[in-house]
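Here the complex is missing a single protein chain, while all its other protein chains stay put.
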Amino acid sequence: MSESLLPEANWRPTTTATTAAASIAVVSTLALAAIVGDALVPAALGVLSGAALAATVRTVAAAERRVATAVGGSLAVVAGAAFLGWLLAAVVVQTAWPPIPPIEVLALAPFLFGLGGFVTGFGAFSSVRSRSPTADAGRTAARLLLVVVVPVCAIGGTRIDAPLTPVRNAALEFLAAPTPTLVSASAVFSRLGGLLILFSASAVAVRYGVAQLPFVELASESARPTAIAVRRWSRRFLGYAAAFSGLIGFMFILTRGRLAGYERELPPELMGTLAAASASPTLRGGLIAAGVAAIVAVLLIRTLRFVASERFPPRWLPVVSFTTGGVLTAGAAVANEPAASVALSRATTPTGETVIRELLTTFGSFSLLTGLIVASIGVASTLAISISLAAGVRALGAAAGMQLAGTGVFIAAIAAGIAGGPVLVVLCGVAASLLVWDLGEFAVTLGLEIGHRGPTRRGELTHVVGGVVIVSLAVAVGVAVVLATGRLPEPSSEATTLAVIAATLGTVTLLVVAR
Amino acid sequence: MSDYPSPLRALIELAAIGSLGFAVALVFAPDLPVSITPLTGLDVIRNDSLRAAMFAVIGAVGLAWVHWTTPSQSNRTNTRTAETEDRPLDFETLRSHPPEDAASAPTVGKRFEAHIDAAAAAARTGGADPAREQLQSIAIDAIAQTNSCSRDTAQSVLSKGEWTADPVAAAYLADREATLPFVRRLMAWLRPARTRRRRIERAINAVVTHLEGTDRR
Partner (left out) sequence: MTGAVGGRTDAAVLAAIALVVLGTVLGNAALFVAAAVPISILLLSWLASPPSPEIAVERRIDPSPAAPGERTSVTLTVHNEGETTLSDARFVDGVPTELSVSAGSPRGCLSIRPGESGSISYEIVPRQGRYEFEDPIVRLRPISGAAVTTTHSPAVGDATLSCRRNAGAIPQLNGALRRVGTQPTDSGGPGIQFHSTREYRPGDEVRRIDWRRLAKTGELTTVNFDETSTAETVVIADGRSAGRRARTTGHPTATELTAYAADRAITALVSAGNAVGLCALGITNEAVDVPLASDNQGRPWVPTGLDDATRTQIDAVLDAVVEGARAEPDDSRLATPSDAVADGGHGGAFFGLRTRLSNRADVIVVTPALDEAPVSLVETVLAAGHRTVVIAPDVTDCETPGRAVRHAERVVRLRRLRATDATVIDWDTRQPLSATLEAHR
């Protein structure tokens, strides 16, 4: 078995070029959004959601540790919420808060800016650490769906009251005490039998708890012999007690009819005590509580140990996902009131305020907030699945991270063009996207071929500078073309149409064929 | 090394260039020549949305084609000198069998590190600790030598733990880990393997410090 001196992390994309490309991508996306229209908020939220999704994929899928999974669950909420946020912001930027239907036709540009920001953020942040995030996206989706379970149950719990009532009544009845005077002899013995069986069950549970709880392991040296002795004796005692009382209890229940005859032979005080004991709810409640406490304690100890263990078995990761869901639900329970008041106070129109108030009264702020969390995680999960699918049909190559970042900038440039921004800005945006793509491909191949240990910094800087120069030249050519076409005489519209068609067909064919 | 493109490809390229030239000519020409007026009567050209749809289809097909095929030019532009079997030019091989690595050979201390792994695994299941006995024997030798006493005396010094300033190492080697504070006992119970490994490392450090003082190799 030969282990390589070079770890897998040595072949990651090299740092300088990747950082340069990532910063260019993010900055140019945000700059495009800011310059062209007031679409900065959707773009920024998009970048945030992309970055959070990248971090989620990395922590949830790539790192197997439980703290990472918990953090990843929270990051998924941020990712999904920011994703919904940029969609909403793209609408709000054009209308008011809150957006009330019917909404007239919306412009495409803010949505494209948000989408571009999302793709850029995801690509840029995931490429800094690894070559391609697509491998882990599918597993992330699966684990995130588990986080959703607890909040959904919480929402269901707030909505559903009726089914719980029969359960509550049955429990009370079990514990309720009938009046002693109405109890007949056979009933006393059968109830006594029931009590003894309950005692036996709880003794078994407590015995199990005593065996599992780490009294001996945590005892100090002087206390250890005592702890060992106590454990041994209590297990033995509880074992005998459970067996004995269980047997007697069964006997009482099976033979209750025939025992009625013995009632006369026993002293009346004894019978009175037995009747009281068999009917007492305190005793029953106490025994049930002891048994339940023992089981719960053992489960808690087990969970604690599994959570702390470094060799966390993957099949127990659902526990962490559920716990994260629980924590998020608790957070929603705490934060729903302030969030509701903030949403109300930010309403810009009176109709909006009425709408928000109606929503709050119909659903309740807790359900709304928890529903938002569920929706966010659902969105994040869907995005992760679609990324994984895109990788599956080989729409994304080996350098997927930076390719996505470049595509994001490209989308932003297209949005700038659609929004009617100055041509120079669109040219620069397209140039930036090509530069990001090229730098990303360069960093990936350099990492694969040379690795992190060899000297690469000078070569990287040269390439970055050279890339910027080439791209600026291309922009200059584009500007020259714009100026030239501006000078030309305006042909007739039919000629324009034909020219455009011919140019398009010719260009596309040439490009496709001449590769 | 160049190979000529196939005739079909050359024809298509020629047609494309011709259409581009046609477009440029149209831009510069003041009126539409009579011969191509019937072309403007075509439905595809006249109807806006149909035209857009046509372009969309062309674009989608072009994008898909570029996306999923290898550029034929790459074979021409990637030049390589003669490649023989045993001298790969493939960087993939250079990653899986890097020249930085040599054939693996036995190294000093590998057996003991296997014992440390076994001890960490035993901590989880509660089995015997194989590393502790060896470390105890080495520690007793070290103490007997530095204090110039017999092995029995060294054994009792080890049990009392007075030979080192590190209480964790002393407790581990004396096999009296229950004397440590409660927090350490809790960590040992929660994370047994990692704690066992750390304690072994601390014990080794304590023995080496005892032998050589704080300056060592």
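The letters A and B name the chains in turn, as written, and every chain counts its residues from 1.
Just so we're on the same page, a contact is a pair of C-beta atoms (placed from the backbone, for glycine too) under 8 Å apart; a residue touches a chain by one contact, two chains touch by 3 or more.
Here the structure is a predicted model, which means the values were calculated and not measured.
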Touching partners, among the displayed chains, of the absent chain: A, B
Omitted-chain contact residue, chosen from A:Ser280, A:Thr382 or A:Thr507: A:Thr507
Contact residue for the chain not shown (choose from A:Val91, A:Val119, A:Leu238 or A:Leu427): A:Leu427
Interface with the unshown chain - residue positions in subunit A: 2, 5, 394-399, 403, 406, 410, 413-414, 417-418, 420-421, 423, 426-427, 430-431, 433-434, 437-438, 441-442, 446, 449-451, 453-456, 458-463, 466-467, 470-471, 473-475, 477-478, 481-482, 485, 500-501, 503-504, 507-508, 511-512, 514-515
Interface residues of subunit B (partner: the chain not displayed): 51-52, 55-56, 58-59, 62-63, 66-71, 73-74, 77-81, 87, 89, 91, 94, 99-113, 116, 134-135, 138, 141-142, 145, 200-201, 204-205, 207-208, 211-212, 216-217
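Keep in mind that, in the parts below, only the chains that are shown with their structure count from here on.
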Between subunit A and subunit B, centroid-to-centroid distance (C-alpha), Å: 25
Complex interface listing, subunit B residues touching subunit A: 9, 12-13, 15-20, 22-24, 26-32, 36, 39-40, 45, 51, 55, 58-59, 62, 65-68, 71-73, 91, 94-95, 98, 100-101, 103-104, 124, 176, 178-179, 182, 185-186, 188-191, 193-194
Sites on subunit A touched by subunit B in the complex: 1-6, 11, 214, 217-221, 224, 304-305, 308-311, 394-395, 448-449, 488-489, 491-492, 494-495, 497-515
